[in-house]
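Data block below; observations after.
Missing here is one protein chain; the remaining ones are kept as they sit in the complex.
Chain lettering (A, B and C) follows the sequence in which the chains are written, and residue indices restart at 1 in each chain.
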């Protein structure tokens, strides 16, 4: 088949459709995305569906930010469900909760914008346009809270479409098309990738990278994880990222370190893939390299410094005075270059951090978002790593501390259950000791 | 990547999950699909989602018919939306139609079985299992009309998942995997395929076959169309199907005849692909073979004989007496072998059939379902073909008559509009003449 | 890319070339393959190479058998090396064996038909045409022994092109394109495949099929092997081929039985792939199914009956009288239905067959061609199977006997060495006993 030609022809069919419709109404239809969408939705039958959907996608792509916002407001106001219909349907359903009335109610409650999105999706590039629409919406939601309903609808739809069952896990390496590789450089959210040579090191023979893809977005990773195959639990980032470290033999490695996980699509915010990704990658790696015995992350502790500098009262069994001394010591931007200071703060910082990870809660769950994510997946808090990331970002987030979360195949379910049901924070005894150290 | 190994490992992860859960509750969980589904839905977090989904799929596949029906009844009763919640949500929404209340209402109205299906879909084979579930349900709906609500929910979900934007059009030929080709033999619904040699003729160089596929069902065509590349409008089926006809040169053909369109998935009943398929195939063929100038079907008239034998009163300008004579003549099962009879009935039958196609309505639309489909797509009724299909089935359906629907690229939109808005039956002047012939 | 269009354009470039050449010489060039080939070879530069090669392929394909033979005679006489040049080159080389003279001699000795074939190969379908040419030649060689030199050249060239390093091993299953599957039905040489249903059983989950392919003949298997995954050494063919036997679980099988190996291309006669195929398939299966512990064939003994009915004198320690009694007993076409006869002949037949396999030689090697092949590969004679193949063919070849050759990964090299250097026939002690039984 010859996609180029076909799409050209389709364009011409679409154009024919458009012209006819233009003539018919004696008005300029291309002028407004709202009009296109109205037609797309009300058009009896589906004869012009593909053509109109294509126009809608093109129209969206050509809008400026103000126009985009205006269109979202339109979706919110004009493509909302009809309240009268809802009430009538509820009354009927209340009288008799039969299938027909349930059906009527379901239809009444569903906002027309949902069906609109399904029809926009007919067009090539339709899914990408809808994801882009949501991305724009997410970015403007705080300033336009009234658009929350539109956001709910889009999230609901995308969540259904991006169901795990429709995703494929693909290995990313140096044989991957450049169009995908450049997305990794763009989307990497934890440890920045500094150009193609840097990327290449992360895809070398002692590294692995996996991503989820959706068939409708073949060049767009949804989420990806970077893995280093090493011996023993890795405790610091720089040796993993350096282009100069010796390339290891993957068949000799015993540990897979997940050192970076990045969500790629802001338009899919709130739709979670990470849990599935980690577990399936563990399965892939186990199959490829039976020598691997351990699976763990080397993770940032994004909220530690923020918490520490805001803390009040005694924590981790320490007097406020001691905590304060630490805070003061590391307030000096140059503290890392002062061996005495380093010597002085290492132990208390480790204790404070262990305490932060294990004991500090928001509601019933750990305060640190990364901790919540991995414990929710069934991992356990394993080991704190002093100076695991001495980059400016690492120092700012967590005084350079990193932590390993350990995924034990045989304990994943048990840990998850304990966390899900009892909010139990599963951690190594060493970390528990650190956290409660000195506590009375 | 090595899918075999991975899925084995996943099985073992799933098994681990299952055992742990079994132990935990001290009860046999594998015993019942309902229990699995309940857990799948209520499980906090998603740690066991994949494992439970896999179990649910396996459990469904192992049920007998009674158990399947019982499970559907369970979905209807126990996985229905909570009426109290609905009413509370409506009350709130009535008071203030804000985003939050809309969200609450949306969630209340959605039956839990929808989310259940989304989670079952996590498993490999999940989509196939849900399509199979719906297929079973569709077959038992008449006897179990109370399951209509479940059917609505499944159709709604599948309709969203099998959106045109997620389908791929693929050409089917002798290079297609056997696992797909055997499905054509199984699913062909118009002109039965009598084994592999018969199939091969239909995929020869002067034939084309195209199908829509969904990424989650890679070996399952959703709908397929068979096309003959010929010179001039084909008027009879036997020459198209015969294995002995000379193979034409596709680059010399001027006409593409769509002689068979078959829906393959009963589980996707009510979700329409045919309209999209025909138009995209026209585009593909135009691109591949610029010599093609005409695109038309050679279609059955499934309801003609049923209508004719049930007709009363004068039609097509004929006296009841004349109609009756025709009906009587062809009541003889051997009428085709009597040249005098044939000579006698041909003209009146053609007139009656043209009248049937153009003038007979159910509501505002043509009574014949094939006519409704093609007119709805923007085609026009073109030509009646005497003895186009003299197979027993062809004789029983339409006294051997076939009809061509003509797809004119430049008129598709106009025809569709005329049909959609005014229910105008677009037909050639020859057919119009036949239909009104003799009318006063 | 769009191959169809491109090849059309290429055709037109080729046509342009042809016309110009036709005009130039004022003669009809298309008329004769010889003329095309002469031009293809002498044409300065390569401007028309592709066009002429295409013409040569088309010309060959349109020849009848007499014309083909005539063309081969032409290759033999007119495209032979120039004897005078050879002698001059030898004289020079004799005087001084330097690089230049070696080069001149090499060029002189190479028949121009070799370069001709390399240029014919430029065309799409060129390789296939040359393989077809050799196939035709092989079939007519006995009647035309003077063509031996042409055959040597073709074999030499094809042997270089079909080097093992250029072949790919591919698994054949029900997902393989029909165009390849139908070749299996056509080429199967040991146990005929009776249509698609029969084929399907041989590709079921407890069977494997692998073939070598060459990139220039993507739809043409060169050689394929059929494997049954079973428990224990299979001793009879019917249970392996029956469509009704239960499908086994491949992950529970401990033995892979290679029950059929077929060469597909007569045009590649004398170029051996079997040895490589078996060893690589053993490697593939070991990787896929670690449960497999044994790899063996279930093989025909094609020369046994021919040898037995022609034998004279005492063999396997038996008196001529006894041998003769056996021969007489099984001369009755119905002997298999007479239990007494069966009882009587089984033991002596097994002894005779073991003797035939182990002791009977042509020169220094076993007389049976299948034995020579497998021993040459490093297998060992393992077990005789009474009534392993009671089909008419099996009875005619070997009185229904089959034999297992066993491939022991750790002994392959040792066995091969013993056979290659000392012509040692490696066999199980049981077979050795049978063979020498009664011998004094």
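Going forward, a residue touches a chain if its C-beta (ideal position, glycine included) is under 8 Å from a C-beta of that chain, and two chains touch if they have at least 3 such contacts.
Owing to the predicted nature of the structure, the values given are computational and were not obtained by experimental measurement.
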item	value
Residue among C:34, C:135, C:156 or C:175 touching the omitted chain	C:156
Candidate in contact with the missing chain, chosen from A:75, A:181 or A:402	A:181
Contact partner of the left-out chain, one of C:93, C:258 or C:307	C:93
Hidden partner interface residues of chain C, rising order	1-2, 5-6, 8-10, 13, 16-17, 20-21, 24, 43-51, 80-81, 83, 86-87, 90, 93-94, 97-100, 102-103, 105-106, 109-110, 118, 121-124, 126-127, 145-149, 152, 156-157, 159-161, 163-166, 171, 215-216, 272, 275-276, 279-280, 283-284, 286-288, 376-378, 409-410, 412-414, 416-417, 419-421
Positions on chain A contacted by the hidden chain, ascending	4, 174-179, 181, 195-196, 200, 219, 288
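What we mean here is this: only the chains that are shown with their structure count from here on.
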item	value
Most centrally placed chain, judged by C-alpha centres	B
Whole-Å gap separating chain A and chain C, where each centre is the average of the chain's CA atoms	56
Centre-to-centre distance between chain C and chain B (centres being mean Cα positions), rounded to whole Å	48
Two or more partner chains touched - positions in chain B	288
